[in-house]
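Report on the following structure.
With one protein chain held back, the other chains of the complex are shown just where they sit.
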Amino acid sequence: MNKFSWYEAKSVEDALQQVNSTVSEELYQHTNKATVFKSGGIDVFDWVKEGLLQPEKIVNIRNIPGLDKISYDQKKGLSIGSNVTLEEIASNPEIKNNYLALHQAVNHASTPQLRNISTLGGNIAQHNRCWYFRSVDHQCRRKGGDRCFARHSETGENENHAIIDNSSCVSVHASSISTALMAFNASVVIINSEGEKKIVSMDDFFVSPAKDIGMENILTAKELITEIILPAPSKNSRSAYIKEVARESYDWSLADVAVVVEVSGNTCRKASIVLGAAAPVPYRSLEAQQAIENKIINNDNAVAAAKAAMAIAKPLAKNGYKVPMFTSIIEQAILQTT
Amino acid sequence: MDPIKPSKNNICKFLRARNPYGMMEGGEHPWLLLDDANTICWCITSSGAMGPDNGLVSPKHCKEGRSCFVSGDADVL
Partner (left out) sequence: MNTKKEKFPYGIPGHNLGEIEREIPIEEPPVWPVNDKLKVIGKRVTRIDALDKVTGKAKYTSDMKLPGMLYAKMLRSNVPHAVITSIDISKAKNLTGVHAIHLIENSPKEGEENTKGKYPMVKYVGQPLGGVAAESLEIAKDAIALIKVNYEEKPFVIDMEAAMEIGAPIVFDEPITQQEDGGDVGEVHDGSKGQGNVRGPSTSSFFGGPRGDLEKGFAEADVVVERTYRTQVHTHMPLETHGVVVDWKPDLMMVYTSTQNTNNVRNEMASIFNLPKSKVRVVCDFMGGGFGAKHSAGSFGPMAANLAKKSGRPVWLMLDRQEEHLAEGNRPSSKQYLKIGAKNDGTLTGIQQRSHGTAGVGLGAGVGRIAQILYSCPNFATEQYDVLTNAGPGAAWRAPGNVQGAFGLEQAIDELAEKLKMDPLSYRDHIDKSEVRKVERQRGAALFDWSRRQPAGSGKGVVKKGLGVGQSTWPRFVTLDSSVEIKIHNDGGVEVRSSVQDIGTGTKTILAQVVAEELGLQVKDIKVNIGDTFFPVGPGSGGSVVTGSITPPTRNAAFEAKKELLNLVAKKWETDAAELFISDGQVGHNTDTELKMSFKEATKLMRTSQISKTASRSDDYGGFQQPWGLAYGDLGSVQFAEVSVNTNTGFVKVDKIVAAHSCGRPLNIGQLESQINGGVIQGVSYALYENRVMDKSTGHMVNANVDQYKVPFSMEIPEIESIIVEEYSARSSTDAYGIGEPANIATAAAIANAVYNAIGVRIYEIPITPSSILKALNKVS
């Protein structure tokens, strides 16, 4: 681990004055002169410990006042400060009552110990877990190299990788909580060093590697997430979240899905269906949404929606199992909303 | 059945081996050269599965004639 200086940010403005790079940029450019943010520190310190990130300075944003509140209003919806811990979300009764899929996703994320430390802002901005990306010995495209080791048809170890939108980098996004947030049409509130605030929907927050291999989300160096906001759920909205893992105790998602539907009677009026660990960024399945909207939520229609979602899948050599796995959990999650 | 216990086998003194029934050290004395399918061997001179001459380490290979061989007789204390 290299030596770095430490800066304790007192305010959002203070933090934004200090920082000069995102972690993604530094991983791509290797300047060794970066000043980056650290909130819970779970992701950033992994990179530092692995010798992949050698920052000059780390700005601790964890103790900035005012970013640690959860507030819920029946009309305005939910706001979660970027420094709120996953444990605080998991144990919040209003989130459980009104955003069940989010509650379930947070409860299935990580371990109790890490949930006590991890913050929501850090969780959605974390980097993918592709083992080549995380290896100091593999200079992959995300780190400025010219190869994707994982996609190689004979030697790529790609069992955990993407089955959708995998023509560029084949990693999958690591935040399974984002799957649920996107299904609830959440938005990210971002502030820049000029003090300007913008609200970006989760659908637009993540950046596909096909668009820019050096970024996983739209954040630039002089920007900071302050809160995540979710619209108020309609009275007839239902939700469900399912995550498949190799180990139940703690593991990265192999396949996860969040379904939020608005129903009248048994009929689905509106559907929001998002897949995690399917693509390099959380993937909204318009195919599944269209297939179930204005249909009765029953077994046949759920199966049809699941199949529609997977019709576009292009698995790699070792991850073909994800197709039946997704098919099964999309179907189950839709049915769980009834 | 009689175990394979040659009276003098002249294996390099720096060879070590381990299998389920115990540890073996090189040298002049008989070895339990049984069940070599589960015998792990290493050279204590090069600290590994490869000898100082870059060759494979095993009781069959670590014999007189190999460039790195050191006799069990060699009393270098």
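Worth a mention:
First chain written, first letter: the chains are A and B, and each begins at residue 1.
Note that in this section a residue touches a chain if its C-beta (ideal position, glycine included) is under 8 Å from a C-beta of that chain, and two chains touch if they have at least 3 such contacts.
Computed from a prediction, not measured in an experiment: that's the story for all the values here.
The chain not displayed here makes contact, within the full complex, with A, B.
Residue in contact with the omitted chain (choice from A:Leu254, A:Leu275, A:Ala308 or A:Ile334): A:Leu254.
Within the complete assembly, A:Tyr132 is the residue of A:Tyr132, A:Phe206 or A:Tyr283 that touches the hidden chain. In the full complex, the hidden chain is touched by subunit B at residues 1, 3, 13-14, 16, 18-23, 25, 32, 34-42, 44-50, 52-58, 60, 67-68, 70, 76-77. Although one chain is not displayed, its contacts with subunit A can still be listed: residues 1-2, 51, 129, 131-132, 135, 137-138, 149, 152, 154-157, 159, 244, 246-251, 254-255, 318-321, 323-325, 327-329, 332.
Operating definition for what follows: only the chains that are shown with their structure count from here on.
In terms of their C-alpha centroids, the spacing between subunit A and subunit B amounts to 55 Å.
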